[in-house]
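The structure under discussion appears below in the form of structure tokens.
Note that one protein chain of the assembly has been removed; the remaining protein chains are unaltered in position.
Chains: A, B and C, in written order; residue numbering restarts at 1 for each.
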Amino acid sequence: MAELTPDARMGKPPVVAPGYTPGSVTDKISAIVLTRTPRWWWVAFGLSFLLMQALLVGVAYLFFEGVGIWGVNNPVGWGFAIINFVWWIGIGHAGTLISAILLLLRQEWRTSINRFAEAMTLFAVACAGVFPLVHLGRPWLAYWLLPYPNTMGLWPNFRSPLIWDVFAVSTYATVSALFWYVGLIPDMATLRDRSRRRWKKIVYGFAAMGWRGHAAHWHNYEVAYLLLAGLATPLVVSVHTVVSFDFAVGQIPGWHATIFPPYFVAGAVFAGFAMVLTLAVPLRQAFALQDFITMRHIQNMAKVMLTTGLIVAYGYLIEIFMAFYSGNQYEEFMLLNRIQGPYKLHWWALLLCNVLAPQAIWLRKVRSSPWLVFLVAMFVNVGMWLERFVIVVTSLSREFLPSSWGTYSGTRWDWAIFVGTIGLFLSLLFLFVRFLPMISIFEMRTILPEAKSVHQRPEEADA
Amino acid sequence: MAQIFHRSTNTVAKVTLFGAVFFVAVAGWVAATLDRSAYSTRQGVVREQPVPFSHDHHVVALGIDCRYCHTAVETEAFAGIPPTTTCINCHKLIWNESDMLAPVRASLAEDTPIRWTRVHDLPDFVYFDHSIHVAKGVGCATCHGRVDQMPLVYQAASLQMEWCLECHRHPERYVGPREQVFNMAWKAPDQATLGPALVAEYHVDPRTDCSTCHR
Amino acid sequence: MSRFLTRDGKRLYGLMAEFDSPEKLVHACEAASEAGYTRLGAYTPYPIEAVWEAIGHHRSKLPLIVLAGGLAGAAGGFLLQYWASVHAYPLNIGGRPLDSWIAFLVPAFETTILFASFAAVLGMFFLNGLPQPYHPAFNVPRFAEASRDRYFLMITTKDRNFEPAAVRELLAGLGPVEVNEVED
Partner (left out) sequence: MTDGIFPSTATAPGARKDLSLGAVRERLAGAPGRAYWRSLEEAAATPEFEAMVHREFPQLAGEWQGDGVSRRNFLRLMSASVAFGGLTACTRQPLERIVPYVAQPEEIVPGRPLYFATGMERDGYAVGLLAESHMGRPTKIEGNPEHPASGGATDLFAQASVLDLYDPDRNQTVTQLGRIRTWRAFEEAIAGRLAAAPAGLRLRILTPPVTSPTLAGLIATVLAEQPLASWHQYAPVAADHGIEAARRAFGRAVAVRHDFSRADVVVSLDADFLTQGPGAVPYAGQFMSRRRARRGATDLNRFYAVETTPTATGSVADHRVAATTGELGAFAAALAAAVDGGTPGGGRLAELAAVVARDLERHRGRGLVVAGPHAPVAVQVIAHGLNEALGNVGATVSYHEPVEAEPQDGLASLARLAADMSAGQVDVLLVLGGNPAYDAPADLDFAAAMQKVETCIHLSLHADETSEYCHWNLPAAHYLEAWEDHRAFDGTVTLTQPLIEPLYGGRSAAEVLTLFTAAGPRSGAELLQATWRRRLGDGFDAEWRRCLHDGFVPDTASPALAAPLDAGALAAARADLAKLPAAGLELCFRPDPTVYDGRFANNGWLQECPKPLSKLTWDNPVLVSPALAEERGLVNEQKVRLTVDGRSLEAAVWIHPGQPDGALSLSLGYGRRRSGRVGTGAGFDANRLRTTANPWAAPVDLEPLAGRYPLASTQLHSNIAADRFQGTNLEGREAASRHLIRQATVEEFERQPDFPHHVGHGLDESLSLMPGWDYSEGHAWGLSVDLNTCMSCNACVVACQAENNIPVVGKDEVAKGREMHWIRIDRYYEGALDDPAMHHQPVMCMHCEQAPCEVVCPVAATVHGDEGLNDMVYNRCVGTRYCANNCPYKVRRFNFFKYTDTETPSLEMMRNPDVTVRGRGVMEKCSYCVQRISQARIAARKEDRRVRDGEIRTACQQVCPTGAIVFGDLNDETSRVARLKAEPHDYGLLTELGTRPRTTYLAKVGNPNPEWPARASGAGESPHHG
């Protein structure tokens, strides 16, 4: 109980409700996967799957007709596709952050949320991955972005941020998947040993790779896990930095800003935690996991969200400041145009969602009510999408030559494909919670009093 | 608990994990070779023609010069395909009964062109100019192969971009004396010394800019 | 190839004691190694460093493997770009130098991470001898609890001074829930 007493003194809720043993934890979590499918799951999955059809139809029509079915034009060459791409990628970041960075920072409260946060990362990246592909004028030639020896003797242009994207995003997807799977192995063993049905034993058995929990296994395993965390941390930072380069390397007023990398990364974590909360609050309700995903988690995540939110707000502030301080008339106009131009509504709405709404977290009352936190998170989800809209569209619509100004608005196909990816995301998520342990079982065991009672070096407390 | 898997699965599992790497490599190699194969380039594949015209016979046996039929090769981008009348010039006198030449006579009689199948067919977005290559001493055979030894013409080279680039980057390996351009059989005694000399003399400076061929 | 047989005449792989608390396991490990046994298998539902120390631990080689992977990724990634842009098809792109090494750093960084991560995962598999879906330990029905809340110690017949009776006696003396034969 040594860990908990200071918390208790500070009136913090515990990381895991008292009275649990490795056995009970194991049974409670594996039960979610191994018992019969609840009816509501079918409903939820069905709906998300239906939603996903919008994506299929949208993309099919897109490939048939061309990107002209979208609102994109000259000068606004990028629209929803890139907005959604950045939005989804950003969301993904929280997962890696929780599982990697918090691990290195020995935040043991990460334990009960890192598993599905990582899953969320994977699915978000999957959704994001759709867009760079389909937004091409000739998507069937997308493979030309990969460096491979071809009969034309040609290679990609490695100076282009889009190529950096290809490397960054594909690496991110791969490493996240590896990290996630490695984390799953011991739990796969648990499920292998718990499940009654033979086919389940075989499937989980294969996934477990014959994990036996041998002391030597555990040793190498922990080293590997720590190293992966160490690698994932700079990776996750690099990914959104690279994404921000898509804009920062361009020279459009509103894109060409050195503040972008840090402020994109912060924004990503901001958006990510918002999404984790958006998922965690209903899930803990649905599966009665209040004992494992406690108010402690909700509050901590809310606080991280608030902090990163403030960093993002600082980013906005600096943008405004630099616009005038730099004395660059294009920057100045860009900003005035955001404030009072054709897209002023988006800009003000963005401030409301991303700067104003999160301030509610300061209030203990809000912090300690899951559903209020959930509400704030929803605001942030919308706000971060708007942020990307403002960056992409408002900047492009009015840049250097007034003769070439234009306007942009998404068509029904833009929306169909966007909504469709949300469907894809949810479908994957529901499949995940049904077939895999949404909380890392073996890590939960390590934070139980029983485990702590064994004298061991402190740093293993979290690992 | 009872064993789920048989002993052998250990080996199987390890092998699959390891083999995956090789599978990917092999797949890539297959794709690459297929892309360069005669299947996709039609290299060395004889095309069906309405009239089985033999360059072998006309060039070697009869000693007709390329330019007798491909008249524009020295002045134009397009070397030119002979009109029916060119064939008839001779064939009104010789072989004027042969069934083989029936389509030619028909073409003249009905004033309908002969529809040959194109052998060297670059994509529409590639602009090739015969005249400049001839002017800089690139022999016919360099790209078209020993047409004089082809009873039926096939495409000697792959005509893929990497193939074009090879010569545009190392002209000295291929250029010959202007007077030998139409000599199919000509071989440089010593290309290593001749090539660079000619490149200097003819001011051969082949460009690898995209707009050289694509516009 | 085992020299011993189980009661019902199968080949014996080792003897396995089941404990109901980590402390007992740790104590058992220490006792077993003091008794001179080296081929010990200690199985726990979650990592317990004390156990690893008790059965003669050594440092993992994994970090070196990962380092190698990382270096390979960095070099490979950068050289690919350098070669492609400077030698394979040198192109004037926006008046930038052929060797725009600053730009090349970004993909090179990503390849570094990618290779290092693969090295970490595959290296871990290699060091742990995974995948290994079949293992004699699974022959003990109770062993399923190793992934829940029970702690197991196994002394295998590979051990030089393995003597069924002696081992059984030793294990029985360590306060196990029960001791089982592990058939090969």
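Assume a residue touches a chain if its C-beta (ideal position, glycine included) is under 8 Å from a C-beta of that chain, and two chains touch if they have at least 3 such contacts.
All figures in this text were calculated on a predicted structure; none of them were measured in a lab.
S.K.: Which visible chains touch the chain that is not shown?
M.R.: Result for the missing chain's touching partners among shown chains: A, B, C.
S.K.: So which of A:P18, A:P38 or A:G66 would be touching the chain we can't see?
M.R.: Of all options in A:P18, A:P38 or A:G66, contact with the hidden chain holds for A:G66.
S.K.: From the list B:Q43, B:S107 or B:T142, which touches the chain that is not on show?
M.R.: B:S107
S.K.: Looking at B:S8, B:S98, B:T117 or B:T193, which makes contact with the chain not pictured?
M.R.: B:T117
S.K.: Where the complex has a chain not shown, which of A:L34, A:V57 or A:L136 is the residue touching it?
M.R.: A:L136
S.K.: For chain C, which residues reach the chain that was dropped from this view?
M.R.: Given the touch definition above, chain C has residues 91-97 touching the missing chain.
S.K.: List the chain B residues touching the unshown chain?
M.R.: Contacting residues on chain B, toward the hidden partner: 31, 34-35, 37, 39-40, 42, 47, 72, 75-78, 80-85, 107-108, 111-118, 121, 123-125, 127, 129, 131-132, 135-136, 203, 207, 209-212, 214-215.
S.K.: On chain A, where is the contact patch with the chain that was removed from view?
M.R.: Residues of chain A in contact with the hidden chain: 63, 65-68, 71-78, 135-138, 140-145, 152, 154-157, 159-163, 166, 249-252, 329-330, 333, 341-342, 396-407.
Everything below uses one rule, namely that only the chains that are shown with their structure count from here on.
S.K.: Graph of touching chains, which shape: line, ring, star, complete, other?
M.R.: Per interface graph, the chains form a complete graph.
S.K.: Using mean CA coordinates as chain centres, what's the gap between chain B and chain C in Å?
M.R.: Centre-to-centre distance between chain B and chain C: 59 Å.
S.K.: Calculate how many whole Å lie between the centre of chain A and the centre of chain B, each centre taken as the average of the chain's C-alpha atoms.
M.R.: The mean C-alpha positions of chain A and chain B differ by 53 Å.
S.K.: Would you kindly tell me how far, in whole Å, the mean C-alpha position of chain C lies from that of chain A?
M.R.: So the centre of chain A lies 31 Å away from the centre of chain C.
S.K.: Give me the residue numbers in chain B that touch at least two other chains, ranges are fine.
M.R.: In chain B, the residues touching two or more other chains are 1, 4-5, 10, 13, 165.
S.K.: Could you check chain C for residues that touch two or more other chains and list them?
M.R.: 89, 125, 131-134, 138, 143-144
S.K.: In their complex, what parts of chain C are in touch with chain B?
M.R.: Within the complex, chain C touches chain B at residues 89, 125, 131-134, 138-141, 143-144.
S.K.: Quick check on the complex: what are the chain A residues that touch chain C?
M.R.: 21-23, 26-27, 147, 153-159, 163-164, 167-168, 171, 174-175, 178-179, 181-182, 186, 189-190, 192-194, 205-206, 208-224, 227-228, 231-232, 234-235, 238, 242, 245, 442-443, 445-446, 450-451, 453-457, 460, 463
S.K.: Touching chain B in the complex: which residues of chain A?
M.R.: 148-154, 192-193, 198, 201-202, 205-206, 209-210
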